[in-house]
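Attaching a single structure in structure tokens format; questions to follow.
Yeah, one chain of the complex is gone here, protein chain that is, but the others are all in their spots.
A, B and C label the chains in the order they appear, each numbered from 1.
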Amino acid sequence: MPETTYREAVRDAMSEAMRRDESVFIMGEDIAEMGGSMGVTQGMLDEFGPDRVRNTPISEMAIVGAGIGAAMAGMRPIVEIMYQDFTTLAMEQIVNQAAKHRYMSGGQLKVPLTIRTQGGAGWSPGAQHAQQLEAWFVHVPGLKVAFPSTPEDVRNLLYASIYDDNPVIFFEHRTLYGLKGDVPEEIEPVEFGKARIHREGEDVTVVATGRLVHEALAAAEEAEGEGISVEVLDPRTLLPLDEDAIVASVEKTNRCVVAHEAVVRMGFGAEVAAIVQERAFDYLDAPVGRVGAKFSPLPFAPIMEEYVVPHARDVLAAIKKTVGKN
Amino acid sequence: MPETTYREAVRDAMSEAMRRDESVFIMGEDIAEMGGSMGVTQGMLDEFGPDRVRNTPISEMAIVGAGIGAAMAGMRPIVEIMYQDFTTLAMEQIVNQAAKHRYMSGGQLKVPLTIRTQGGAGWSPGAQHAQQLEAWFVHVPGLKVAFPSTPEDVRNLLYASIYDDNPVIFFEHRTLYGLKGDVPEEIEPVEFGKARIHREGEDVTVVATGRLVHEALAAAEEAEGEGISVEVLDPRTLLPLDEDAIVASVEKTNRCVVAHEAVVRMGFGAEVAAIVQERAFDYLDAPVGRVGAKFSPLPFAPIMEEYVVPHARDVLAAIKKTVGKN
Amino acid sequence: MATAEKKSHALAPDTLKDFLREMLLIRRFEEMVEERFRAGELPGFLHVAIGQEAVAVGVCRALDDGDVIASTHRAHGHTLAKGTHPNELMAELYGKIEGCSHGYGGSMHLYDVERGNLGANAVVGGGLPAIVGSALAFKLRSEPRVAVAFFGDGATNIGTFHESMNLAQLWGVPAVFVLENNHYAESTPAKQQLPIDDLTKRADAYGMHAMKIDGQDVEVVYHAAKKALKHARDGKGPVFLHVETYRLTGHYIGDPQVYRPKEEVRELRRTQDPVEKLRSALELPDGEWEAMEREVAEIVEGSVEFAKAGTDPKPEDALKNIYA
Partner (left out) sequence: MATAEKKSHALAPDTLKDFLREMLLIRRFEEMVEERFRAGELPGFLHVAIGQEAVAVGVCRALDDGDVIASTHRAHGHTLAKGTHPNELMAELYGKIEGCSHGYGGSMHLYDVERGNLGANAVVGGGLPAIVGSALAFKLRSEPRVAVAFFGDGATNIGTFHESMNLAQLWGVPAVFVLENNHYAESTPAKQQLPIDDLTKRADAYGMHAMKIDGQDVEVVYHAAKKALKHARDGKGPVFLHVETYRLTGHYIGDPQVYRPKEEVRELRRTQDPVEKLRSALELPDGEWEAMEREVAEIVEGSVEFAKAGTDPKPEDALKNIYA
């Protein structure tokens, strides 16, 4: 499958795993006949049947919890939470249960559960359907957190998540589902904790996640025109995090900007900034700049929504500020 | 009431508000006859009766949500979540509802709700009864977050929270309930977003919260003996945050350590480090050091728990590292 | 029961005509919303309640001033029936400052606090606990007010429903829980999400007074709602009002409905349209009907004009209204 969309890539990773073994199955709201609210699971019911592509009631706690129980009993379930905003309903199961069973049992159990969810603004659904909450999960030992930004990465990382023996929270970005890209014929599971450098550069490192990877690449293109050479790095997994790659890049460029769609305050960028200032202190020629949503719930009116969430121009502004050309 | 405990101070703030007006009441599990699992509400049932000191079923979502609804209908409810770990059950109501009603209604509503909760390790309850999760809430526009560390502050800030027209998540630290301190006769509501400098110093600023304020003070004492002059600053409220006070202090000391009991990774210290490196970049002589729990769920065995959570010695080590004397 | 009730308390024809007019207004309003959405004029995520108008009108007309409601993602009907002007609703859908949520909310977050609408909620079940809390406030202050929650069959599966019903009954608060059972949660039919046939039983788990009624007959809904509200207002505790209704369209605007046969929708349209039912029950002369249609069309078109002429928020307005 040379060129494929992000959406197809997600589907393909699940289907491949489900073909490979019976322990993999998927549960979620409206994932069967309807193919999921984002169309990701379309066609899977026909191939795998209702036992393995299970429509569920609206019960976020119970479906995550059922995933945990099935995982503890030897399955490799995938649970879909329709919108990331609704992970708020399942926090207890994710944080107190999935993340801790292995530890509390002193290593007797494992919980090979993948929780897929999606989110992202830019389509004006209002305050409860487009939040980016990935930072919370990075604060929870026992979880792994993935947030891929390209068709190839999403396919490889999802496959790796399914076969990871730990609970993985897998973030997809709504606006990327239609994105096309080349993917290798065979799935090549990526190791968690390995960043991808999308573009090499000399003057500043932009650490970006999700949609902002693409905004960062667009900003880098523009910056190039203005004589600024930008390196764009996507950590791909936030937990574990490829600190070494980030630090090595900043040691080369001496400047860093971190960009995500989530609210800046207490966002993932805070952690990156804290790490970079600590580990690359002597290399930094300017403070680490942070790009993200302004401090506000997501407003409905497109004019306001557009203002709150970050775009390429915001990354560009941060790049310029960091290299001292603002 | 010259000398009082942190526990009594919490109770006194609530009782004073309840005496002052009928719109204040409290709900929570086992807060009535039993006086709360930490004894904080002891005696309040007798004074205010079961309508205003309401025992609830084990229904964290519904009691927070009922608090929201009562607040929208003109009351000033206080809801107690017995352990911070159980806020995971109420995240939907806190994050999607309490924090956003005012915004989503375009300013028509207000939600003057106070959610009190407590937590903290050091007594070996295991992984689900002592987490410190305050960082999550700092990422949520629309909420206010308080985390006082002394009897005086807890009394004044709780009173201020009750009379704040916004939803406040109010963190108490379990190990501080017995702490004694002088409090003024009259409650003096503190403004949110005003830090307290507990100790002035010249060589390094320690920004600490909750129990770690006291650990930091102990560490400062020791450091003093070794010729290091430490300023200890407690932000008291994490959202809003007194950035100016932190930055001013670091501009004076040129060094900063941030300390909390929560896990370091993606903890509140990340935000402080990110702010300090950005706003005081040119003043910093060393990277901002972070002190907090090691990256692990809380283990049961005391030997391991003691190892995971931070103590004065960890703050001291960070201080020394930061001033280059390790 | 429902029919007997209806006969013995028959409403005056003028009242019923007024109900019909309101239902027709909601219908035409939502059809316009569909049209404007398809024309690319409306941003966001929209769900219409075509087929469920009798529930909104029957319940909201039974309310007293001072009663409050919480609505769902399918909120236009409730909002109009609770008294928000179509202009303000349409302006909201266009993202204008004149909108009932001043452009901050959108279709799934409609508020009109002055008129007792405490907000539509895009999280299934998300609004239920607050209704218990508002009702508790009324009870604590001895105010003769009732708090009403609308929600769907899908919502009865979520934990917030359980906790809210339980707490409401335990505390005997003046709340009415209006279940709009349209037999689907998005694409998911009853048999894939509900282990029981009769959702009325859900109230038994709390010992809550329950009623089950036909939601396509506005008169039945009105009488039942009056009864339920009286029960709650009289301090007898909350009521679970199970209303059988039908969604005559897709889940959201644009839903291709691959999960149900076209024939099902056609049949429902033929037999379960509450507007048509009331119109034929009233034996409305063609002339009167057409006049009503014209009157409603004018209001709806007026609302679009009002909305389009409305004021766009400034980008920086996004940072207002976060804190009181």
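The rule we apply is simple: a residue touches a chain if its C-beta (ideal position, glycine included) is under 8 Å from a C-beta of that chain, and two chains touch if they have at least 3 such contacts.
From a predicted model like this one, the values you see are computed outputs, not experimental measurements.
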Touched by the hidden chain, restricted to displayed chains: A, B, C
Selected from A:45, A:71 or A:190 as touching the chain missing from the view: A:71
Options C:52, C:84, C:101 or C:193, residue touching the unrepresented chain: C:193
Contact with the hidden chain (one of C:159, C:250 or C:274): C:159
Chain C residues touching the omitted chain (full complex): 157-163, 166, 169-170, 192-196, 201-202, 204-208
Contacts of chain B with the absent chain, listed as residue ranges: 29-30, 32-35, 37, 55-61, 85-86, 89, 123-129, 294-297, 299-308
Those residues of chain A which, in the complete complex, touch the missing chain: 22, 25, 51-52, 54, 56-57, 59, 61-75, 77, 92-93, 96-97, 101-110, 112, 141-142, 144, 165-166
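As a working rule, only the chains that are shown with their structure count from here on.
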Chain centre separation in whole Å, for chain C relative to chain B (CA means): 41
Centre-of-Cα separation between chain C and chain A, whole angstrom: 36
Averaged-CA centre spacing for the pair chain B and chain A, given as whole angstrom: 30
Touching two or more other chains - residues of chain B: 92, 96, 103-104, 141-142
Contacts with two or more other chains, residues of chain C listed in rising order: 101, 103-105, 109, 121, 123, 126, 159, 322
